[in-house]
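My structure is below; once you've seen it, I'll send some questions.
Coming up: subunit A.
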Amino acid sequence: MKIWIRRVVSVLLVIALLLGLQRLVEPKYVTEFKEGGFTAEYYKETMGHEVLMVGDCELYENFSPVTMWQKYGITSYIRGSAQQLTWHSYYLLKEALKRETPDVVVFNVLELIYDEPQREEYNRVTLDRMKWSAEKVGAIRASMTEEEHMLDYIFPLLRYHSRITQLTEEDIEYYAKDTQRTIAGYYMRVDVEPYEEGAWPEEEPEDFTLGDNAMGYLDKIVQLCNDKGIRLLLVKAPSISPIWYDEWEEQIEDYAAENGLDYINFLELVDEIGIDYEEDTYDEGLHMNLSGAEKCADYLGNFLSEEYGLADLREDAATAADWEEKVQFYEEMKAAQYEELEEYGEIVSY
Partner candidate 1 sequence: METKEIIREILEDMHSDVDYDTEEGLVTDKVLDSFDLVSLASELADEFGIQITAKEFVEENFNSLAALTAMVDRLMEE
Partner candidate 2 sequence: MLLTSYNFVIFILACFVLYYLIPKKFQWVLLLAASYVFYFMAGAFYPLFILATSIITYFTAIWIADRTAKDGEYLKTHRAELSREEKKAYRVRSNRVKKGYMLLGLLLCLGILAVFKYADFAVENINALFAAFGSERELEYLDLLLPMGISFYTFQSIGYLLDVYWEKTEAQRNLPKYMLFVSFFPQLIQGPISRYSDLSKTLYEEHSFDWRNVRFGLERVLWGYFKKLVVADTILAAVSVIISDEYYSGAWVLLGIIFYGIELYADFTGGIDITIGVAQVFGVKVQENFIRPYFSKNIVEYWRRWHISMGTWFRDYIFYPMSISKSMNNLTKVCKNRFGKGVAKRVPVYLATMVTWFATGVWHGASWNFIVWGLLNGVIILITGELEPLYVRFREKFPRLTTSVGYKGFQILRTFFLMGCLRMLDCYQDVEMTFRMFISMFRDFDPAVLTLEEFAEFGLNWQQYLVVFAGTVIMFLVSLAGRNGSVREKIAAKPYVVRYGLFVILFLSVILFGSYGVGFDATQFIYNQF
């Protein structure tokens, strides 16, 4: 009997040690690579949303849910992270649909141009903090590059062990706590850096056909929404870089028509919305800054409200209270960013 107690205690002790060390070496995604923290922030949401947006930075930097709330009373959330690819989006959506059933799902089509996993690090950024579920396993299997191994996801300690010699204060400070990086999935930037042609390298693809793998996952997203009676809306955000080629545009338009989906290409609405690439981008045309994101959200909110008749929930007390907090956090972050801009001439901690 005694020997069994000893063994159990020994094993538990080692497991505890391993878990403790694992937490220590995992990236905290607080000051650096913030995108790694986005996926998990969704789990903090206590209420459902009318709109769920899934996609890469073209969503989470270009649309501000707070604006849609303030102007149209629409509740929304962006499930997006850095270079989120179509299969990531599919599994993140599938996971989210187990918790809530929104009226509309918005999908940004840029990620369809990637037919294969791109970079291990971005896989980690999107998947590391996903809760364990069949969806997470599916997402990992769909995302792994050739060199990757499932074990590295099951035991992040194996993946990040070499950080033991590169630890920073952040690893200690955020050992047991986390921070809030987004507002309903929106990543705010208030600074301005005007669009400059050629600032980002562009590579024209040899073949413009959107790949079977990516399109296959889009089919699955369509199916998923159909099954749940959710309307799917395709969008292309107004980022100028990377270039959105006409060949792609045609394929998306055809796809939308075939599947009876609406598709909004914001690049064609630049004048109507009033986007000014001198003022509304913070990284020379890649992403919108706050002013750009508010303009895009305004248009999208109006569309959802007018065309899809989404309800204005501002009168609903519980919802209003929930969003009151978000708005407050939004305003505080905005103020803090402007303060930094004033003080350092750039944004340092966001």
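Rule of thumb we're sticking to: a residue touches a chain if its C-beta (ideal position, glycine included) is under 8 Å from a C-beta of that chain, and two chains touch if they have at least 3 such contacts; residues count from 1.
How these were chosen: all candidates are chains of the complex that A comes from, given by their letters.
Predicted model, so just to flag it, every value in this text is computed and none were measured.
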item: In-complex contact of subunit A, chosen from 1 or 2; value: 2
item: Candidate 2-touching residues of subunit A, taken from the complex the two chains share; value: 6, 10, 13-14, 17-18, 21, 25, 27, 32-33, 35-36, 56-58, 82-83, 110-111, 119-122, 124-125, 147, 149, 151-152, 157-166, 200, 242, 286
